[in-house]
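I have a structure here, written as structure tokens, and I will follow up with some questions on it.
Yeah, one chain of the complex is gone here, protein chain that is, but the others are all in their spots.
For clarity, chains are labelled A, B and C in written order, and residue numbers in each chain start from 1.
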Amino acid sequence: MRAAAGVGGLSASLDLTKRESFSYFHREQIRFSDTDMLGHVNNVAYAAMVESGRIAYLRSVVSRLYTVMARIEIDYRAELHYPAEIDVGCVILRVGRSSIVLGNGVFDGNVCGAAAVTTLVLIDKETRRSTPIPDEARAQLEALVQG
Amino acid sequence: MRAAAGVGGLSASLDLTKRESFSYFHREQIRFSDTDMLGHVNNVAYAAMVESGRIAYLRSVVSRLYTVMARIEIDYRAELHYPAEIDVGCVILRVGRSSIVLGNGVFDGNVCGAAAVTTLVLIDKETRRSTPIPDEARAQLEALVQG
Amino acid sequence: MRAAAGVGGLSASLDLTKRESFSYFHREQIRFSDTDMLGHVNNVAYAAMVESGRIAYLRSVVSRLYTVMARIEIDYRAELHYPAEIDVGCVILRVGRSSIVLGNGVFDGNVCGAAAVTTLVLIDKETRRSTPIPDEARAQLEALVQG
Partner (left out) sequence: MRAAAGVGGLSASLDLTKRESFSYFHREQIRFSDTDMLGHVNNVAYAAMVESGRIAYLRSVVSRLYTVMARIEIDYRAELHYPAEIDVGCVILRVGRSSIVLGNGVFDGNVCGAAAVTTLVLIDKETRRSTPIPDEARAQLEALVQG
């Protein structure tokens, strides 16, 4: 999945299905309860692992932001199986006025199980409405944009 | 599972594997993601459905209490499969100083998938330590005790 | 979310955020364990409910097909909260050689929590590679296409 495929006007050319597109990885364990009756890891579990990686990454690079998810796109590339240790690659693709677009790749070794593009929106905790990203956080995030 | 089996000194004789032991039922849907690679509903999903039934039941009989789980025992009786609508029978077995013991039966029609005994403890939201159940709530709960 | 927004060349104009775009609904219960520390339903639970609705719908209209998920896009529109009964609207948007594109809307009453577009691919159970949809199933599915 080219990041560009996922988000309209983005001119990115980062290939989220390749390990070398990422410099940050979050480690996850496939759980037995992640499997489903088809014998493989259920697609919902991919989303849970991507989410955990994404949040861990954001927390490592910027002071806590109160965001909600606006959109996610996941391209499933390969079946995953229990047991396995998974690396969730994380990268920032774009920073908007109140939004952050992240790219993720889910890897079992060098096999890409999925690529994902997520749009988060910063909201006001009380009003639950979108609010601009503070300047300091914006600067930190923009310095990390790739693709 | 006799409720007595689960909780030490309890003299209860309620059979949690029988529908007729319950007058309150909470409806749940088996989800595809509840299944695991053995082809049946994963045991963890039973706990999720029991929890949702238990909380819905408590909220229907008493003003909101801030509780955490102290203990759960689940006897698995039959495999469940997707898709199915499940009834979670709910009953109060005992009310302690700061604890509430609930019994649950998980039914697919007349088949009992599991019986569970849960001990909840009322805690203070700030200190996170156990605190006595207020008199009014206690009276409401004790009026419902069975077994 | 216009279905068209989600899937490249699709000329659909179905608005997946409106109840009236659907004639089939699958009922789901929000579970307590679907919530997260932000106090609302975790985004991953939306995917689990969409999946369960999608599979129930497909099974109701066509003989069993062995499919895996190739892609999902979810637009999150409103926060959902525990407890609630949710209706997952289901519609078929397109049928390809070996793929089926479905549209879903997640509703709490008339509030749309999310819209989703999913691409499933029929695979051979042994080789795990894509395989054409049998003619009879294709005819059944194509008769249902909307958008």
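Here is the rule we go by: a contact is a pair of C-beta atoms (placed from the backbone, for glycine too) under 8 Å apart; a residue touches a chain by one contact, two chains touch by 3 or more.
Being a predicted model, the structure only gives us computed values, none of them experimental.
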Touch partners, limited to displayed chains, of the chain removed from view: A, B, C
Option from C:G39, C:G109 or C:P132 whose C-beta touches the chain left out: C:G39
Full-complex contact with the absent chain, from A:I55, A:A78 or A:V111: A:I55
Positions on chain B contacted by the hidden chain, ascending: 38, 40, 42-44, 47-48, 51, 66, 68-76, 79, 128
Absent chain, residues of chain A that touch it: 27-29, 31-33, 48-49, 51-52, 55-56, 59, 83
Missing-partner contacts on chain C, residue numbers: 32-33, 35-37, 39-40, 42, 44-45, 82
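As a working rule, only the chains that are shown with their structure count from here on.
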Chain whose average C-alpha position is farthest from chain B's own: A
Middle chain, criterion being Cα centroid separation: C
Interface ranked first by C-beta contact pairs: A-C
Inter-chain centre distance, chain A versus chain B - centres from mean C-alpha coordinates, in Å: 36
Rounded Å distance between chain B and chain C, as computed from the means of their C-alpha atoms: 32
Per-residue multi-chain contacts in chain B, two or more chains: 32-33
